[in-house]
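Complex shown without one protein chain; remaining protein chains in place.
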Amino acid sequence: MKCAVIMFPGSNCDVDCYHACRDVLGQPTEYVFHKEKFSSVDFDLIVLPGGFSYGDYLRAGAIARFSPAMESVIKAAEAGKLILGICNGFQILLEAKLLPGAMKRNRDLKFHCHDVFLRVENNNTPFTGLYKKGEIIKVPIAHGEGNYFADRDTMEKLKARGGVVFTYCDRDGNVTEEANPNGSVENIAGIVSEQGNVLGMMPHPERCAEDILGNTDGRRVFESILQYVEGSVAHGR
Amino acid sequence: MAGRDDARKLGLADYEYDEIVKTLGREPNYLELGMYSVMWSEHCSYKNSKPVLKRFPTSGPRVLQGPGENAGIVDIGDNLAVVMKVESHNHPSAVEPYQGAATGVGGIIRDIFTMGARPVALLDSLRFGSLDDPRVKYLFSGVVSGIADYGNCMGIPTVGGEVYFDDSYRDNPLVNAMCVGIIQHDRIVKGRAAGVGNSVMLVGSTTGRDGMHGASFASEELSEDSVAKRPSVQVGDPFMEKLLLEACLELLQNKWVVGIQDLGAAGLTSSSCETAARAGSGIELDVALVPRREENMTPYEVMISESQERMLVIVEKGHEQDVKKIFEKWDLNAVKIGTVTDDGMLRVLENGTVVAEVPARSLADGAPSVKRESRKPDYMETLDVDLSSIKIPADLNDVLIKLLSSPNIASKAWVYQQYDHTVRTDTVVPPGSDAAVLRIKGTKKGIALTTDCNGYYCYLDPYEGGKQAVAEAARNLVVAGARPLAITDCLNFGNPEKPGVYYQFEKCVDGMAEAARYLNTPVISGNVSFYNETRENAIYPTPVVGMVGLLEDVEKRCTMAFKKEGDVVVLLGENTDELGGSVYLREVMGVKGGRPPRLNLDVEKRVQDCCLKAIELGLVHSAHDVSEGGLAVALAESCIAGNTGFSGEIETELRHDAVLFGEGQSRIIMSLPEENLSLIQKIAGESNVNISVLGFVKQGNFKIEVKHKGVNIGKIDIPVEEIAGIWGNAIRWKVEN
Amino acid sequence: MIINARINVRFKSGVLDPQGTAIKGALKHLGFDGVEDVRVGKLIEIKLDAASKEDAEGQIKDMCEKLLANPVIEDYSFELS
Partner (left out) sequence: MIINARINVRFKSGVLDPQGTAIKGALKHLGFDGVEDVRVGKLIEIKLDAASKEDAEGQIKDMCEKLLANPVIEDYSFELS
């Protein structure tokens, strides 16, 4: 599986995603600088990493979405390639309209860095195939603007098609107000596009993919992708 | 020409003015005088502290760079080294907490990547007044979010620090930021302007009028008109700094880079004269070439502006375009503003006309140092407390609850959860334990980091307090399984012109120096911040110690959390009857005074060595040092961290409040499987360290009984869930109500 | 000609404004009991060299739609001078 990690100015989880793809997963991985374009045949997985592209000035992700690399990302998405946006990457995907909705500042206006529990709402995606539906996993968050918003209409459609992939829950899996760290509509932590090939999530699976980090719950996001891609190759898709 | 009156207005003493005239052989002009005034301010020149700082041990087999450069460097093997430095941003934060703290973080990060190192961690050591004061809440929240927003945006995890609350810091909070970087030995760069004819380039942000006279501002007492001195506060741009970091690290891969220096306090003046002085060369620059963001700036303003996110780069002649190319990639400015000369002068031109010309070395290092008078302050004569008159409370549960809800002991999660501490995926022990541990990818190694200082101890006894700060920092690394390597320090004191303050300063340094020598942790970098006082009062002497330790095998790291039911809990070291300086005596009993606990360095060293050995042999499941709040609090913290209970018993001849809540030094609690007990006892015996069994890790309550000759004289018994809630939420509750 | 544009970007009604809510709470806490609602938006001031006022208007509108406001959650308005 060929992986790309896009480096926007201000990205800072680019090194972590690169490490997860290359060292943890053992797959060939390249950085793509935001000023470069690429062809959608070059990669199987394109990761938009976390960080503060353009300082998160104006709105998180708002300026980054105009970069040349994003033009290629949009084409790759149309071509069905897998796109994984984590944290700031998710915000960029929203601004680029590859995913519906928008992000606001956390309800309490504070940056939150701690573990949260997530319920896997949809395991029928290329990104979550190795989880069980309804499984509860622990993944760290680190963001100040993870307060997901979509209007009622959009929400209805999103839910109807199984677009909600992860929700914030408590350790027993209850999706409660207290378990919502940032005020997201219906505790949304991650969503997938209609075609199923673009996933955005605020929590950081790359930060819990190795034993030494004390938690490997996030590793299966990457392993699911790998399995899916290798499966697709095997089936000649 | 500028005369004595101008000099005085700029904060220069008459003898300093005379010295300038002598050096130049003429009267300075106003620009020259302005440059002298910032460079010879306490903040830049260390004129009040230099002779005393010489008392620190600064060398050792692992020291690759001691004090004098932008940051210190210590070897950790495998061709790798740790670069570190701490710096204060106290006065700016008192006026504009958010930007003041943010730009403090920005400044310290630049000090690290200036050396060519990749910054990998931040720590912050903070002091505020009481959280009952609304203005303190404002300062506290503002400082924390300023640090968070800057560090988080940079993608450098903030992995540790400390926060204390005491009235002495009410008007003058302390905001000290520490940054740690990793570098390969052969990549170390220095701030030197060598090679006649080489180009001096300014890179990064544009220059504006912000932050004029920041260095002087840091070198005087805070007063009402401090607020009026607004231009001294800068606005930070962490995004710009992130680009600058990446661009500089890319630049520094090249052999044709001669030197690099960040523009901190005193801006272009300090960076140019310091790089020239270090290399024994001179620099000629033209202010007209400096990219600006404001119109009509005078040479004076350009030379002393403290606009953030700028660096001075010295490159071999002919490589200017190469520099520009790298910076363009990152959408940054890079402009040649001058050249290296051989005449030792800093020559400032404006459109080709000389507007200032002074010897670089005299600016950088020429401030006449002052020998300040030092006298033991009167208050120290009246600190004695008659302990026999203090009745031991009957309800010890209540005492424990009061201690755990004191913001000085309560969990600091409200603070560090606003900091991204997991970015870079190296944080293997996150904040919340005694020291943070980072792995170093590509090796088996890890480094442990901490900052420590008990200002109240230093107030009660500056010498013991200084010693204790170093010892506690080392102890915090040791319980994490690391061998302490080196110190960076931030010495925060009041007005050094007052003999009592100077006494505190000297004694703290002496105490720190002695401990540093004994524990083999040389001081490799640091910062002095004087004038931390307002008309009414000075801060407690607060010499913050930042320390780094090395784990040869990061898998051997240890945390303070009790991990396994049935584990036996032991105490290394000895209980004492000391109560002076304790949080218990001051905050629960309302008694200020007493002597802080004594520290015997020989005992300390043996306890630390024994603990480290036990951890390295893999014998223990947890280790935690006893500090604020004493043994009972330390045990409770290990319970809370491990979400488990404890049941134990102590037989003693001493006052039982001293045993439970006294802060006697050189004590560590460890939990271990019972089958390892005899081995640990043997190791302790060989190291001549006292070891005693305190009890067992056990589900349910936190329970401890103190007995004298078998008779129960005091008891704590309380559900861990209850104390966890109190300890965990105390600060949040105070700030948000 | 140089045109100064003053753009206001606000959350759409119906979109909860976390900053506004926080400021309202803080103001009440400070004793401003009469505060009934607080909304926080952005003020963006642009100095633009344009051919004419109409040209400027068109450009600013364009900027708002492309970048300055996110139509999913925000409305904008502007004045030129």
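Labels for the chains are A, B and C, by order of writing; each one numbers its residues from 1.
As a convention for this text, contacts are C-beta pairs under 8 Å (C-beta built on N, C-alpha and C of every residue); 3 or more make two chains touch, one makes a residue touch a chain.
Note that this is a predicted model, so its numbers are computed, not measured.
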Task: From the listed residues A:Ala4, A:Cys21, A:Leu45 or A:Ile63, report the one that touches the chain absent from this view.
output: A:Ile63
- line: Interface residues of chain A toward the undisplayed chain are 54-55, 57-58, 62-63, 66
Message: Residue by residue, what part of chain B touches the chain that was omitted?
response: 95-96, 98-99, 205, 208-210, 227, 230-231, 233-237, 239-240, 293-294, 307-308, 331
Message: For review purposes, identify every residue of chain C that touches the missing chain, sorted by number.
response: 2, 8-10, 20, 23, 26-27, 30, 32, 34-50, 59, 62-63, 66-68
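One rule holds for everything that comes next: only the chains that are shown with their structure count from here on.
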Query: Taking chains as nodes and touches as edges, what kind of graph is this: line, ring, star, complete or other?
result: line
Query: If you take the mean of the Cα atoms for each chain, which one ends up farthest from chain A?
result: B
Query: So, what's the distance in Å between the C-alpha centres of chain C and chain B?
result: 41
Message: For chain A versus chain B, what separation do you get between their C-alpha means, in angstrom?
response: 36
Euclidean distance of C-alpha centroids - chain A vs chain C, Å: 30
